[in-house]
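Notes follow once the structure below has been shown.
Removed: one protein chain of the complex. Kept in place: all other protein chains.
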Amino acid sequence: MDKTIATLAEAVADIEDNAVLMIGGFGGSGAPIELIHALIDRFKATGSPGNLTVVNNNAGNGQIGIAAMIDAGMVRKMVCSFPRSSDPRAFTEKYLAGEIELDLVPQGTLAERIRAAGAGIPAFFTPTSYGTELAEGKQIQEFDGRPYVLERWLKADFAIVKGELGDTHGNLTYRLAGRNFNPLMCMAAAKVVAQVSTLTEPGGIDPEQVITPGLFVDGVIEVPNPQQEEALIRAGEVYA
Amino acid sequence: MDKTIATLAEAVADIEDNAVLMIGGFGGSGAPIELIHALIDRFKATGSPGNLTVVNNNAGNGQIGIAAMIDAGMVRKMVCSFPRSSDPRAFTEKYLAGEIELDLVPQGTLAERIRAAGAGIPAFFTPTSYGTELAEGKQIQEFDGRPYVLERWLKADFAIVKGELGDTHGNLTYRLAGRNFNPLMCMAAAKVVAQVSTLTEPGGIDPEQVITPGLFVDGVIEVPNPQQEEALIRAGEVYA
Amino acid sequence: MSSKLSNAQIAWRAAQDIEDGAYVNLGIGFPEMIAKFQPAGRHITYHTENGVLGFGKAPPQGEEDWDLINAGKKAITLKPGASFFHHADSFAMVRGGHLDLAVLGAYQVAQNGDLANWRVGSKGVPAVGGAMDLVHGAKRVAVITDHTTKDGKPKLVERCTFPLTGVGCITRVYTSLAVVDIEDGRFVLREKLAGLSMDELQSLTGAPLHTQGQVADLIVPEIEQ
Partner (left out) sequence: MSSKLSNAQIAWRAAQDIEDGAYVNLGIGFPEMIAKFQPAGRHITYHTENGVLGFGKAPPQGEEDWDLINAGKKAITLKPGASFFHHADSFAMVRGGHLDLAVLGAYQVAQNGDLANWRVGSKGVPAVGGAMDLVHGAKRVAVITDHTTKDGKPKLVERCTFPLTGVGCITRVYTSLAVVDIEDGRFVLREKLAGLSMDELQSLTGAPLHTQGQVADLIVPEIEQ
């Protein structure tokens, strides 16, 4: 029952070619930068995993993290709400060259689709995007006289997330606004690996303060003093 | 912005005849017994609010709480998953006499319908109850070759809930398994009043440990050392 | 029928199949007994619908905290690594396929996997609780039950006649006489009591029992009640 993973390389070893990969974080807040970079290392060493579909709110910034994955050529498609935050050069270049696909999803719909996948809800109705081009081709139904759009769950093969405190059973807390998509992605992926700043024994987290219960998490690796993606970008770091 | 309510009588003063009233708790765990009894006091003194539709997992036990509401004749209909826990005499008598209605909802569907109401999701598909009499007349749709039942959100006019720690902005935590339906009902009701064991100033709860953010809560009243419903029932208490 | 397993022995047998590391929901009543027989050396995490993961035994009498209960409203204790969550998250775990196993009781189980366990007729007060949710989502959904009703009628049947809890949801049944899998719309006998002939067992079963290879003896220890 000990879910501890010893090395970053092991933590990302099971992500396969063509996988749908959820990556937690919103911009640089709560982004599992060490896990992402370990995955890039693996790709550079072995050519795998390639052809990934990556789910994240954004599409990478600067020259680290998801942007570095895109630059490395690992990503076939991004599923996101906002691929245009500060310095999205990596995605923009490939997108305009037709070398990467984009599945653009409104942010609240993205969150709810991920939660639905985790909650066994195959589809739900939302007012969001009704009457817009993002609802084209989707089933519309009225409730109480108002039209809604049917949206499907969004599942992943694998998720990598960033927690703050974790225990060896996989229970997680998050730091400040670093929570964002992380708890949802833990629910929606077939396999979930979390990096945490501090790893404790079971009992080290107050049961009332657990945000992600361990049953959603398959592996946990301690990364003390993790790097903060936004801080790296502002420092002009390049991961290549 | 101070949501403090001074007296139990004030806390339940705005619940109207014919209202849909959500009452937090699962059995006696997390049940806002003082608010319920204040509501019974008001009904006995004024004849109002009557004809209530009460949403709770159960239908009252013993001779206190929701059971005492039913005995008092305030409840027209129960929406619940399990009206048959220990000593459900009050509900059973009126149900078999045709004096109270029952809307029986599977427990997970009940929870999800309440959350959906709070989340602006008018309807969702679930596998639960497919092929059973509880799905009769409901819309069925297949996703990925599997049939699902369409369920609607469940809203309320008012919710009364029990928290552990609260602040004057309405932020709440819960005690142990007393959490259950309480946070969901806070999301789904037009007006929400919470009783809490301890009321603090804003800042008295760590922002990472807030379970129900204050925007879901309209009023909060401190009830120090609250009674525990299950303990009262086991002691044979009667509220009449 | 010479003998049959006690409830405790059925629960013991079901407990042997729960793998180390599993997340399990045991239905209210008889299925709860399974936790008593958890094999040594296995770490199993129990989920209860009202929002607790990782609970342990009942506390000593007089030390109950009635805010710390399971779905059967019984007082529980916590194990290290436990967590609390609200009801929607709790049923997300159930419906979302995050439990390895759910075990329920049954009035009837049909050879197509249908389960009837929530009401036997239209009289009285109906109550469903979380049963209709639990039969969906868990990776394996099993039943433990006496092989027949008190008056000797089969509980394993061709088609359920009582109101259904779920359709095609059960994959294994542990009874007082046998262990039966449900595969491709058929009952497949895996184990039976050694002293019981195939004919005897079939006569107590409401639908054909198929076999695939060896039928093992259903062997359980004596358990004091």
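Chains: A, B and C, in written order; residue numbering restarts at 1 for each.
Note that in this section a residue touches a chain if its C-beta (ideal position, glycine included) is under 8 Å from a C-beta of that chain, and two chains touch if they have at least 3 such contacts.
Since the structure is predicted, the reported quantities are computational estimates derived from the model, not experimental observations.
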Note: the excluded chain touches shown chains A, B
Full-complex touch with the removed chain, picking from A:29, A:63, A:168 or A:195, is A:29
Considering the complete complex, of A:39, A:66, A:114 or A:159, the missing chain is touched by A:114
Considering the complete complex, of B:66, B:100 or B:117, the missing chain is touched by B:117
Touch assignment to the omitted chain, from B:171, B:195 or B:228, lands on B:171
Note that subunit B touches the chain not displayed via residues 1, 115, 117-121, 167-169, 171, 187, 201-203, 205, 207-208, 210, 213-216
For subunit A, residues touching the missing partner are 26-30, 57, 81-86, 88, 91-92, 95-96, 102, 104-112, 114-115, 126-134, 174-184, 211, 228-231
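In this section, only the chains that are shown with their structure count from here on.
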Between the Cα centroids of subunit A and subunit B the separation in whole angstrom comes to 35
Taking each chain's centre as the mean of its CA atoms, subunit B sits from subunit C at a distance in Å of 30
Subunit C residues touching 2+ other chains are 84-85, 88, 91, 94-95, 136-137
Within subunit A, the set of residues that touch 2 or more other chains is 119-121, 208
